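Here the complex is missing a single protein chain, while all its other protein chains stay put.
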Amino acid sequence: MSAPLLVIQDLHAKVAGEDLEILNGVDLTVEHGQVHALMGPNGSGKSTLAKVIAGHPGYEVTKGEILLNGEALLDLEPDERSRAGVFLAFQYPAEVPGVSIANFLRTAMNARVGDEDEMDIFAFQERLTEKMELLKVDEGFASRYLNDGFSGGEKKRNEVLQMAVLEPALAVLDETDSGLDIDALKIVANGVNTLSSEDASLGVLLITHYQRILTYINADHVHVMIGGRIVESAGPELANKLEAKGYDWLHQAAATV
Amino acid sequence: MNNTTAAARTDAVLPKWNFAQFASELTEPAPLTSARKAAWKRYSELPFPTRKVEEWRYTDISTIDFELLTPAIRTEEIDEELPADVREILSQSGDRAGVVVYQDGCVVHVELDQVLADAGVILCSLAQAAENHPELLQQALFETRPSTAEEKLWTLHLAILSGGYLLHVPPGVELPAPIHTFNTLKTPGLLTSTHSLIMMEKSARAAVIEEFISEDLDEQTVSLHGASVHCKDSAGIEYVTVQQYGRGVAHFSTQHTVAHHNAKSITFNVGLGADLSRADVTSRLLGPGSDSEMLALWFGDAQQHFDHHTLQHHKAPHAHSDLLFKGALTDKASSVFRGLIQVDVGAQLTDAYQTNRNLLLSEGSHATALPNLEIEADDVRCSHGATIGQVDNTQLFYLMSRGLTQRQAERLLVFGFFDEVLGRLPMAGVRERIRGAIEEKIGL
Partner (left out) sequence: MPQNETIKELGLDEYKYDFVTDDKPVFRAVPGLSEEIVRQISAHKEEPEWMLEFRLKAYEIYESKPMPEWGGDLSTLEATLDNIYFYLKPQDQMERSWDDVPQEIKDTFDKLGIPEAERKALAGVGAQYESEMVYHSLKEQWEEQGVIFDSIEDGLRNHPDLFKQYFATVIPQADNKFSALNSAVWSGGSFVYIPKGVKVEIPLQAYFRVNSERMGQFERTLIIVDEGADAHYVEGCTAPVYTTESFHSGVIEIIVKKGGNFRYTTIQNWSNNMYNLVTQRAMVHEDAKMEWLDGNLGSKLTMKYPSCYLVGEGAHGEILSIAYAGDGQHQDTGGKVVHAAPHTTSQITSKSISRGEGRASYRGLCKVYDGALDAKSNVECDALLLDETSRTDTYPYIEIDENTASIGHEATVSKVGDEQIFYLMSRGLDEAEAMAMIVRGFIEPVAKELPLEYAIELNRLIELEMEGSVG
């Protein structure tokens, strides 16, 4: 029996240089091939968890562990985590003017394989074209500069495209649905579904404030985070309950713990 | 920049009048006189700025014959009554907290709202300040060091100071209305020198509007003016000058603003009058969270020349400065804008902006813009922009199609062009006063 894809144990973290802890003991396990939704009100620590998994230098882990395929992740730099199979789809991707998406992705691909096995430009182009077709992305998209002047929807599609090309083991989608209209939301959701059907072992941690994306992406498990901890975990039906009742009933539950 | 090598012209500007004699005629506290003497000594050693000096490259003051000028002698004749002409202007300009009136460079009237005086606010002539607060004068005025290129006129300004006032606002006190000052020139051929010393203690707030007024004078007349504005932690100041001198006058203003922790200063220079008008405006951001807004607008016609020289000096991290200088020129008028944003080593997270926009309305007008940056910290957001152009033709056509003459349409567009700057002045009364002055000048 191989190790689970992602194991988070009693994770505590704070903003580097400050005292207040944002994560207060998160426990979470994601098996290969599973889709987990992490929900919670604003400020509950969801996005912090995503950034900590990816190794954002602005946060400091004070306690706990994160294991990817049984290997400790916390000692690794962000690029090493990426090469180990972690992919974070950013809520607010950075803009990098002058660098085309194609050029960037090829560099990222080559960073994964090492100098000896560098992908030649034609093989890469083939792969990129294939993924773009799969995700129904326009041909000209890859020659645009990385997120430079992109609309919110374009940025999110770009994140999904990168995920498709880089083929991670674990995809963490941070509020990928926020700020999207319903059509853009469907496109992004279809993209995620397509990729998980292409790769049966892909694990997804879907972070969202709203229930609506879960009508397009089927989550196996739904968790609720409040005050930096997961206070409730259940099957997909939990999302519907949250939709109907909001988070308040859980606040009370959290307070009594 | 290098200016130490400029040809010495000291001989040409040592006035015929004798400084020793000038000083002997003064009746004032001894520390003030000795400070003058020190300034005079330094003045005598310095070369006169010529166009060889980078900062004076576009402004030629060799045409002014300083030898022919008569320095104004400070008088102590403070009048209890507000002069009639000033009273008339004031009747149209809304509330005020205090008034200072100069005539020919000498303070003739000072008044302050009694409620404010009771709250500890000081508004008095510099001579009185020298008597009662000599240390304050020494620190806040005589120890101010301008840049090398400005030092010649600055030391002359100090040496022959003919009048000035001190505004001191104690901690936490907020002036409900502006202090309004009038610098009126009447005698042709004078050399006047006035100074505004403004001390804002912690969390104090005030607005000052200074007007410089004269008729056209038939002999060369020179007005030297200085302002030292100190803002302690969290203090706020709005400092506005409106220069409406007549022809025959040359006006040189050197303004230093210092902002400590979380202090906010706004300076606003309006240039409408004089033949030659030069403003050297420096803002030093000494404390984190300090904020400086530097605004100016000018409208030049005939052969008027405007020279604006600015420095946004970021010495502390986390400070913000924003400069917007706009000028419009017609006839054979000319202008220079030379601005520098200087960010020192360690002044991280600086936010600094500098914008200069110029409208040229006539064939003979010309403008020079030199927006400079010197950045020695890496985590900063700095940008500058300068444009020189004409009024927009489509806008012009639109207005003319509604029946305005080209001149009217043009002037209206200039007014609109200036409005962006005016709009950034918080105090509505002051804004209206300036708007009126501009309307009068551009003839709307």
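All chains are identified by letter, namely A and B, in their written order; residue positions are counted from 1 within each chain.
Methods note: contacts are C-beta pairs under 8 Å (C-beta built on N, C-alpha and C of every residue); 3 or more make two chains touch, one makes a residue touch a chain.
What you are looking at is a predicted structure, and each value in this text was computed from that prediction instead of being measured.
Asks: Pick out which of B:Ala177, B:Ala377 or B:Met427 touches the chain that's been left out of the picture.
Replies: Spelled out, the listed residue whose C-beta touches the missing chain is B:Ala377.
Asks: Which is it among B:Ala140, B:Ala263, B:Ala316 or B:Leu360 that touches the chain not included here?
Replies: Here the residue in touch with the unshown chain is B:Leu360.
Asks: Just name the one of A:Asp10, A:Glu65, A:Asp79 or A:Glu133 that touches the chain not displayed here.
Replies: In the complete complex, the chain left out is touched by residue A:Asp79.
Asks: Which chain B residues touch the hidden chain?
Replies: 1-2, 5-7, 52, 54, 57, 345, 348, 358, 360-363, 365-390
Asks: Touching residues of chain A against the unshown chain: what are they?
Replies: Touching the chain left out of view, chain A contributes residues 54-58, 77-79, 81-83, 86-88, 90, 93-99, 104-105, 107-108, 111-112, 145-146, 162, 166.
To be clear about the criterion, only the chains that are shown with their structure count from here on.
Asks: CA centre of chain A versus CA centre of chain B: separation in Å?
Replies: Once rounded, the distance between the two centres reads 57 Å.
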